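A protein chain is absent from this complex, but the other protein chains hold their places.
Coming up: subunit A.
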């Protein structure tokens, strides 16, 4: 609308239409209190309001909106997992992602690039074949391709034999995508707030109030709130918050680091991952090479960066992509990843009544934001574990029903 733009440009006053209308005061009671305003917490609040008409909801965050892992991840979205339980779950997420920009009326820059999991050994080729078959069986596009085909689809990669770990082939997953992570959080927050949900930042939960085995409220640095139901979605702080509710989790908190290069012209369209080399890379819409590797080798509640990470990452990266030698690293950072023993999340009911959990997202939770939000909202409303989430119940560690998700190693996003 050029005229509208011209008028707007010449006008003296610019009518304000903020994305978020922050609620000034906390009420004393809500139907649902969501702890954690990351993508997951905001998505839960949005689906509670949009799908179930539950709008007396507040989302509390000790920091700022989506300042946790939602804004620290490398934004890879895919469904090419290994276990049938995992593939089904992430497939539903990819389906939701595809319509999300329209649904939330914000441009998430969702961009399907094709996701390549490189294999450098016969064993890795076998796993790729296994994953491809499970994927295809469940309707997820994945296939095994050889090194020449990798080169044809991704001309910048080095498939020479003259390296320490030559590329033998790859699991190729065409729907693999990236998205703008902040926009995901802003979109959910904006649409949830529009429907009456309140989001309170700088509001940390210090205590969960329990009466007769039921969660009834939370104590925050801004006072006490009563709640019909409470859900925690606090990524790297899951164990600490669950402890407030009185139970332990099968989780270790371990930093995961990433870095980006200075921005350059488009040169890499694909998402390239090597689980064996602990390396992954994609190019953002801004032109930065977004890179990550493995988790740190020991538990830590810290977001510090290390030199070891960069060194081990680059050693392999330069063999795969020699052109990277020309680029400078612009930024490096870390997020706290909650690792479970079976590399699968923990979602749903807890030992405490009216208290729900969304945790154990380790290094793989960004891609699950929509499906987790939608299904957790359903779980909270029905007070029952939805079919899709049954395999991911906390109880599985008591009954030995683990979901060994080898398609989710700490590198394989």
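What we mean here is this: a contact is a pair of C-beta atoms (placed from the backbone, for glycine too) under 8 Å apart; a residue touches a chain by one contact, two chains touch by 3 or more; residues count from 1.
Basically, contacts and distances are computed from a predicted model.
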Protein name (UniProt record) of the chain left out of view, among "Sarcosine oxidase subunit delta", "Gluconate kinase (FGGY family)", "Acyl-CoA dehydrogenase family protein" or "Sugar ABC transporter permease": "Sarcosine oxidase subunit delta"
Absent-chain contact - pick from A:250, A:345 or A:391: A:250
Residue in contact with the excluded chain [from A:300, A:318 or A:388]: A:300
In subunit A, positions touching the absent partner: 237, 239-240, 248-253, 297-302, 304, 306-308, 341, 397-398, 400
